[in-house]
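Of the protein chains in this complex, all but one are displayed in their positions.
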Amino acid sequence: MNKAVFLKELALYLNKMKKEDKDRFITYYDEMLSDYIENGMSEEDAVNKIGDPKRVAEELLESHDSVKIEIPSTGSKFLNIILLILGFPLWGSLLLSGIIMIISIYVLLWCLPFITGIGCFGFFLTSIIGVIGSPFIMFKSIPFGIIQLGTSIISVGSSILLGIATVKISKIFININKKFNIKLVSLFKKKVVIR
Amino acid sequence: MKIKSFKKKAIMLSLIFILTGTIIFIAGFGFLGFNNNRLKEYAYNDTWYQTIHVNSNNELWFGIEFGDDIHLFTIGKCD
């Protein structure tokens, strides 16, 4: 690598820096290389003595104190506000339909645990009444009473199962909810880049 | 049986209930000779503490009925 190429590459790796600082660095290394060459070293050797431009740039960036805070900007504020107001019919309705879609998906999702929850409760109620009623039914007809007792006990079991299912499904949905919320919020947070 | 998790215990319990209930149910039904119609005979006079009913189309349904109008929980068609 010759001097010109080295300096060009170095400049490339340093382009994150402020212009004044970058120029000072390049001047420094230009001068250094020139001195080495003037004192008998070959261009190749001089460049090798200094090292790999990428590594040099990394070291410089590390020990360098300049902090450039970039907030990605999207044009003048005033213009943006005007455009926002003018475009309201478009983005407003899109936003609204987006919100409604999200709400309906929520409702749909939560229907499931709602159903299992109601089922759990209903079975439980039925089983209580069934168990209480079965001895009375037995006065009417014993087999019938026994049948009722049997179904009641099955109901108890079903109720427990549905209860467990409801709890489990609810947990899963709450998790999904959380993840979605985090993603949504991160979309709106502006990214500030500090160099 | 040592089952540590509460959830697993609950599931076990519910399965036992279902099993027991089914056995009793089959026993009772057996007395009636596994005859649906005989079951329906008894199901006509609805009392509030009865959980097995018959509707106007002579079909069985399972659930809670208070009087003629209030149904709390039904599986199957009622009225």
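Here the chain labels run A and B in written order, and each chain numbers its own residues starting at 1.
Basically, a residue touches a chain if its C-beta (ideal position, glycine included) is under 8 Å from a C-beta of that chain, and two chains touch if they have at least 3 such contacts.
Rule of thumb we're sticking to: contacts and distances are computed from a predicted model.
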item	value
Per UniProt record, name of the chain withheld from view ["Phosphonate ABC transporter ATP-binding protein", "Trk system potassium uptake protein TrkA", "PadR family transcriptional regulator" or "NrfD/PsrC family molybdoenzyme membrane anchor subunit"]	"PadR family transcriptional regulator"
Chains on display which the left-out chain touches in the complete complex	A
Touching the absent chain when the full complex is considered, from A:Gly51, A:Gly92 or A:Pro135	A:Gly51
In chain A, positions touching the absent partner	25, 27-29, 31-32, 34-36, 38-39, 49-51, 56, 59-60, 63-64
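The criterion applied here is as follows: only the chains that are shown with their structure count from here on.
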item	value
Contact footprint of chain B on chain A as seen in their complex	122-123, 125-126, 129-130, 132-133, 136-137, 140-161, 163-164
Sites on chain B touched by chain A in the complex	7, 10-11, 13-29, 31-32, 39, 42-43, 45, 47-52, 62-64, 72-73
